[in-house]
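This is the structure, below, for whatever I ask next.
All protein chains of the complex are present and in place, except for one that has been dropped.
When the chains are written out, they are named A, B and C in that same order, and each has its own residue count from 1.
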Amino acid sequence: MLHFECDYTSGALDVVLKALIDTNSEQTSGYGEDPHCEKARAMIREKCGAADADVHFVVGGTQANTTVIAAALRPFEGVLCADTGHINVHETGAIEATGHKVLGLPNVDGKITAAQVEQAVTAQRSDASHEHIVRPAMVYISHPTELGTLYTKEELVSLSNTCKELGLTLFLDGARLGYGLAAERDIDFALLAKTCDAFTIGGTKVGLLFGEAIVLTNHSLKDCFRYHIKQRGGMLAKGRLLGVQFEALMQDDLYIDESARANGFAQQLKDAFIQSGCKLYVDTVTNQIFPILSAAQLDHLSKDYQFSFMEKIDEKHSAVRFCTSVLTKKEEVEKLLMDIHNSAGN
Amino acid sequence: MLHFECDYTSGALDVVLKALIDTNSEQTSGYGEDPHCEKARAMIREKCGAADADVHFVVGGTQANTTVIAAALRPFEGVLCADTGHINVHETGAIEATGHKVLGLPNVDGKITAAQVEQAVTAQRSDASHEHIVRPAMVYISHPTELGTLYTKEELVSLSNTCKELGLTLFLDGARLGYGLAAERDIDFALLAKTCDAFTIGGTKVGLLFGEAIVLTNHSLKDCFRYHIKQRGGMLAKGRLLGVQFEALMQDDLYIDESARANGFAQQLKDAFIQSGCKLYVDTVTNQIFPILSAAQLDHLSKDYQFSFMEKIDEKHSAVRFCTSVLTKKEEVEKLLMDIHNSAGN
Amino acid sequence: MLHFECDYTSGALDVVLKALIDTNSEQTSGYGEDPHCEKARAMIREKCGAADADVHFVVGGTQANTTVIAAALRPFEGVLCADTGHINVHETGAIEATGHKVLGLPNVDGKITAAQVEQAVTAQRSDASHEHIVRPAMVYISHPTELGTLYTKEELVSLSNTCKELGLTLFLDGARLGYGLAAERDIDFALLAKTCDAFTIGGTKVGLLFGEAIVLTNHSLKDCFRYHIKQRGGMLAKGRLLGVQFEALMQDDLYIDESARANGFAQQLKDAFIQSGCKLYVDTVTNQIFPILSAAQLDHLSKDYQFSFMEKIDEKHSAVRFCTSVLTKKEEVEKLLMDIHNSAGN
Partner (left out) sequence: MLHFECDYTSGALDVVLKALIDTNSEQTSGYGEDPHCEKARAMIREKCGAADADVHFVVGGTQANTTVIAAALRPFEGVLCADTGHINVHETGAIEATGHKVLGLPNVDGKITAAQVEQAVTAQRSDASHEHIVRPAMVYISHPTELGTLYTKEELVSLSNTCKELGLTLFLDGARLGYGLAAERDIDFALLAKTCDAFTIGGTKVGLLFGEAIVLTNHSLKDCFRYHIKQRGGMLAKGRLLGVQFEALMQDDLYIDESARANGFAQQLKDAFIQSGCKLYVDTVTNQIFPILSAAQLDHLSKDYQFSFMEKIDEKHSAVRFCTSVLTKKEEVEKLLMDIHNSAGN
């Protein structure tokens, strides 16, 4: 059985694993106050061209999301996001457990627009009963989105400007950031640092055993952030493990280059599905692809492959998701390409 | 200026005020453990034909809603309701502040259906990632709804059966219950006690200075409920004030009869608006009516009347809301009827 | 049975009740945005000599406490108070339900000192693991305390200075404020406004049916405070009821004068207990007194009087509490004085 159901089915990139092995017997202070974390933070600040940014590491995405959101919002404030957004559908209510409402907006291909944000904020603020309505105070987007799609530079800048004008915090969830940056080169770390108040650099889905970097560029978010991390369960005792891994991942262009390779695999698979007669649920250029399979194809491919079910389209067709990752092997892709080809006409 | 913008612009029914005056110098224990509360509880149990029901009194609706919901749900569970539902839009995130997600479903005239509930629950439970998705465990409806509409007996029974089958708690918010029961006589207290696990009997909008009764029929909700009330800020020190008022309000058929009178006033107003050429935003038979006014009518009526703005329909028309209540006076209605008539053709 | 177990066993002062009756048929906007609330706010601001203070009204003390504390603190911050403090022992965890730790300090007669505050704050801030420890960011005191005792002006000023130096919010819970101000005249509204960032003026225990005024003098607490009130369940629909009552209570020196009378009754009772041979659990000059009764006295007085049990002192003695209030009648006190006298020697 080959796994294409998500982007975290394997361990770590060799270079990351090697770094953990090489540093295993070092002795350092805990909780992220060690030379490896310092070094990794400096590397990220440099990539971002943001010497003033604060960088923190946490183990996983739920911790990153709850910590940033809880740190940014007052109790009666909520966070706007696509109704398909990760925090709205796949965090088991972790955001609400911090006391904050997630305010879903209708998505198009997983994305929301500056105009939607402005409309929502204006509606709340101009309502005679505004004090009875949760106050939108943050915009959460992910890049790539849950549907593997990407914001354009123009869309991102527009969201950023709208947030600044309205006094909202813009938070970009980059759980799969590598795949996004590799696929659309006019968005880079520096642009994220300029446009977002906070964003994350995903490690777990991009070749680390685990780990997400939180980059805070808005000064008002920085004070006492480590208290928030500790309270929300995100502070790792052997914190250097995060630093060691990010040190390895942030070397040169590794993060982007490895992601580009994974994107390439995914696009090969997408093309093969199209050639085999499939339509797409949504068209993407990143590591997630969403073909609509016939019942026969679904059966055929289910024998040897794990992939995710999205939605039943009609009696005979289902939308599914295949993911590649930086750990996907060429031979796995080749085998699947062959089997997609063989499933054609089914 | 006459107030029709909501149903709590005046004080209390005379009979209620008199009861407060008559009992003012009595000495009793606090926190709802007094003879008046006991008596009022007994009266409500009898009206409900539910000798086993627990009845509690709280000052306001936010307290009633947060207390029942927080008492019923485990941390990862959420509450299904109409996207227009009060807890979804007009509680400033009070439900989320207890840690729970409100799961909005598309409404039709402010209502949701058993089929929608079943679909939502099935979708979550059958999802491969169900543990990452908030678990629907309660259905919240209001009767009348925020749009003044009513569930039919059949709809209510159907929701109740679906909840029982799926193991969900059915909670009916009766902030305006009197107006609902008066308008649709095949739903009564006894039916609510049979179909709902918990429901409230609104006092604030139906002639009390303040006060909501919470009726718990599901045994599993009863244990330690007073701790929940205290923790959520709903326990009144001079608790007997709630008992005294409900004692007065629950006498004979006062609650229904007074509500019927208010409904009658509202229907007179609705008919007048229709005769003046207005369409309706939503058609109702309770104490809230929703005419669509021309800009000229809006201007004309705004001079002497307070009412609520709902939505701009087009450049020249706006949907608004007029409310009557058990405290609305005949002469106020007659004055408004006259002015609606005069506004016709504008 | 006469009730001396607490200060909320009766209804309202006549003048307060009359104000409610007189305004019952007025029509006003809801949620505290009405002329009576405006007037009452202005009266309080004037008494405080604080034209810039924000004044809000809520129904009860739990709402006042949770709202102020949740509005003032960031998630990882906690509130210092006496270990006997109301929020630490008698709110059913309502503060913790807003996510904040209550940090109890050892009390002396229900009070804490500036030195204790400074020590606690310094200990946390200088700890190598300070990020793992809740950050003290507020001091909560009550005046009178749960034990009926009072801060001196010097103690209050000292606490205030320490809080200002350390950047802590000073919040004074005045649930029984009238009794405090009446008993110790060198603390008045103006001094509270100068020394505290926020304080409450208790109504429920001082002659209102219900109601607490929250006075915010620290500018940083004011923004969006009404959202907090709504979210925590403290916003009354017929909000003017609070304004109407406080308008009546704040007239001239009524609040202090009525409280003084109640204090006088309590002191008569205290003296009678002392003359009957009782020692005191704690000596007070306000409306709560704490005699230590012999088992025989306890039995004797329990027949006709309700009062509160504090603690078993030894096999033969128990500390109890008797409360008077502004609604206590002279004849009730005289009857009790007689019975205390008769219980002497038991």
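Note that in this section contacts are C-beta pairs under 8 Å (C-beta built on N, C-alpha and C of every residue); 3 or more make two chains touch, one makes a residue touch a chain.
It should be emphasised that the depicted structure is a prediction, and the values quoted were computed from it without experimental measurement.
Q: Which residue from B:Gly11, B:Gly85, B:Gly99 or B:Gly243 sits in contact with the chain not drawn here?
A: Among B:Gly11, B:Gly85, B:Gly99 or B:Gly243, only B:Gly99 touches the chain that is not shown.
Q: Using the document's definition of touch, tell me which of A:Leu2, A:Ala42 or A:Met310 contacts the absent chain.
A: Residue touching the absent chain, from the options given: A:Leu2.
Q: Of A:Asn88, A:Thr145, A:Thr200 or A:Gln231, which sits in contact with the chain we cannot see?
A: A:Gln231
Q: Which one touches the absent chain: A:Ala97, A:Ala120 or A:Ala319?
A: The missing chain is touched by A:Ala97.
Q: Of C:Glu33, C:Glu96, C:Asp109 or C:Glu332, which one is in contact with the hidden chain?
A: Result: among the candidates, C:Glu96 touches the missing chain.
Q: Quick one: say which of C:Gly11, C:Gly30, C:Gly60 or C:Pro75 touches the chain that got left out.
A: Missing-chain contact among the listed residues: C:Pro75.
Q: Residues on chain B that touch the omitted chain in the whole complex?
A: Here the touching residues of chain B are 31, 70-71, 74-76, 98-99, 131-132, 135, 224, 226-228, 230-231, 235.
Q: Hey, which chain A residues sit against the chain that's not shown?
A: 1-3, 5-6, 8-12, 17, 20-21, 23-30, 59-63, 66, 91-94, 97-98, 204-205, 209-210, 227, 230-238, 241, 306, 327
Q: What chain C residues would touch the chain not displayed?
A: Touch set of chain C with respect to the missing chain: 75-76, 78, 89-93, 96-97, 99-102, 128-129, 131-134, 308-309.
Just so we're on the same page, only the chains that are shown with their structure count from here on.
Q: Which chain's C-alpha centroid is most distant from that of chain A?
A: Greatest centre separation from chain A goes to chain C.
Q: Looking at mean CA positions, which chain is nearest the middle of everything shown?
A: Per-chain C-alpha centroids ranked by distance to the global centroid put B first.
Q: Since chain A and chain B share one sequence, what rotation angle in degrees maps the C-alpha trace of one onto the other, as a multiple of 5?
A: When the C-alpha atoms are superposed, chain A turns by 180 degrees onto chain B.
Q: Distance between chain A and chain C based on Cα centroids, please, to the nearest Å.
A: 50
Q: Rounded to the nearest whole Å, what is the centre-to-centre distance of chain A and chain B, using the mean of the C-alpha atoms as each centre?
A: Using C-alpha averages as centres, the distance is 41 Å.
Q: Measuring centre to centre with CA averages, how many angstrom lie between chain B and chain C?
A: Centre separation, chain B to chain C: 33 Å.
Q: Find every residue in chain C that makes contact with two or more other chains and list them.
A: Only 98, 227, 230-231, 235 qualify.
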